[in-house]
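A single protein chain has been removed from this complex, and every other one stays in its place.
Right, chain A next:
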Amino acid sequence: MTLQPDLTDIRRDLVSLLPRLRRFALALCGQPDMVDELVGDACLLAVLKAPHFESGSRLESWAFSLIHSVWLEQSKKRKQSSDEAAAHNGFAGYHAILDLPDGTATSFLLVCVEDHTYAESAAILGIAAETVAANVVSARRHFSAQVADNAERRA
């Protein structure tokens, strides 16, 4: 008799990806207290939509897209009710990322860290590839300026 685990499903793969999904969510929303709620909602959506996931494609890219979609949806709701208790996690200390100009963190993360092309990143973020390229330049300049600032402080 061969025992086949009946558990090899998308949930395990999503759990394995959690650190990277949380990092993407942090880059996307820039609000440390929102990261886990955003990732949790997107992962539950991924489990529900698992039959629609095309095997062979990159799960993390699909999960990034879902996080982006959930974020857009939550942003609309949040405009209506902004008084929510903030949960705190260790992300608040990542000023280098949180201080990046709007929209540049996700482009830099997808292209430079996650090794997506401009076109793939544009598809995930729903923006033009040229915008992704411009965002990456902007993020690199910003980070470089931070290096210079740090060096000046030490001097």
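Points to keep in mind about this one:
Rule of thumb we're sticking to: a contact is a pair of C-beta atoms (placed from the backbone, for glycine too) under 8 Å apart; a residue touches a chain by one contact, two chains touch by 3 or more; residues count from 1.
In the analysis below, contacts and distances are computed from a predicted model.
For the chain of the complex excluded from view, the name given in UniProt is "Anti-sigma factor" [choices: "Anti-sigma factor", "Molybdopterin-dependent oxidoreductase", "Multiple sugar transport system permease protein" or "Nitrate reductase"].
Considering the complete assembly, chain A touches the hidden chain via residues 1-16, 18-20, 22-23, 26-27, 36, 39-40, 43-44, 47-48, 50-51, 89-91, 94, 96-97, 108-109, 111-113, 117-118, 133-134, 136-137, 139-147.
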